[in-house]
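Heads up, the thing below is written out as C-alpha cells.
One chain of protein is taken out of this complex; the other chains stay put.
The block that comes next holds chain A.
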Amino acid sequence: MADLAILRESPLVHLHERMRAGHDRPVALRETAFLTMASVRVRPGSAAARRIGEVLGGPLPTACGETTAAGGRTALWLGPDEWLVVSSADEPAALTAALHEALGGDPGSIVDVSANRTVLELSGARARAVLEKGCPVDLHPRRFTPGRAVTTTVGPVPVVLWQTAATAYRLLPRSSFADYLARWLLDAMAEYTAPGEP
C-alpha cells in the first residue's frame, strides 16, 4: 500500500519559515504536527474508566487542569466525562484499538481526533508574557504550572492550553483556526523577537 503519510500537509506548513526565523530570541514558536490524539468519553470512576487508565499507564485525571502522563502518552482533562489523549508513541489506529478494547461494551466512546487539532509549541522566557496578552486564565506560576492543561481562549481562538515546562506551553487549536492563532502569536511575539531587542 502506498504510504499516504508523505502526502499530508500540516495546517501551518506555510508559516514554518516565519516561525523558524528568530529562534535564538526570548520567545520562539514552532509546530509539532501529526501527533496522535484520541477523544475519550467514559463515566468517571467506572470500571471502564479504570481499565482505560491501566492502558494509559495512570488513572484518568479527575479535575479541571489535571493531566496524567506515562510512556509518551498524556491524558488531558477536558470535562467531567471527557478527556483528550495525546501521544507521540502510538499510531492513531493502534491507540484507539487499545482504548476500545479497554472500554469494552460499556457506555462511552473512543474517537481518533488526530486531525482535529494541531500543536503549537511556544517557549522561552517571554512565552507567558505573550500568552497573557490574550488569555483570560491566570498563568502566574503560583496558579498554573508544568503538567497543567485547560481549555480556554487565546486571542479569540478556543484552544487547549497545556504547560509542559517552566517556560514552555503547548497550544492545541482546531486545525482550521491554526493559521489565525499562529499569526496572532507571531504578532504578539514581535516586540520580543525584533532584531536588536534583548
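We adopt the following convention: a contact is a pair of C-beta atoms (placed from the backbone, for glycine too) under 8 Å apart; a residue touches a chain by one contact, two chains touch by 3 or more; residues count from 1.
The working rule: contacts and distances are computed from a predicted model.
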Practice problem: Write down which listed name, "Pyruvate dehydrogenase E1 component alpha subunit", "ABC transporter permease subunit", "Sarcosine oxidase subunit delta" or "Cysteine desulfurase", is the UniProt protein name of the chain that is not shown. | Solution: "Sarcosine oxidase subunit delta"
Practice problem: Just name the one of A:137, A:168 or A:186 that touches the chain not displayed here. | Solution: A:137
Self-check item: Which of A:15, A:40 or A:78 contacts the chain that the document leaves out
Solution: A:78
Practice problem: Quick one: say which of A:151, A:164 or A:193 touches the chain that got left out. | Solution: A:151
Quiz item: Please identify, in ascending order, the residues of chain A that touch the omitted chain?
Solution: 64, 78-80, 82, 136-137, 150-153, 158
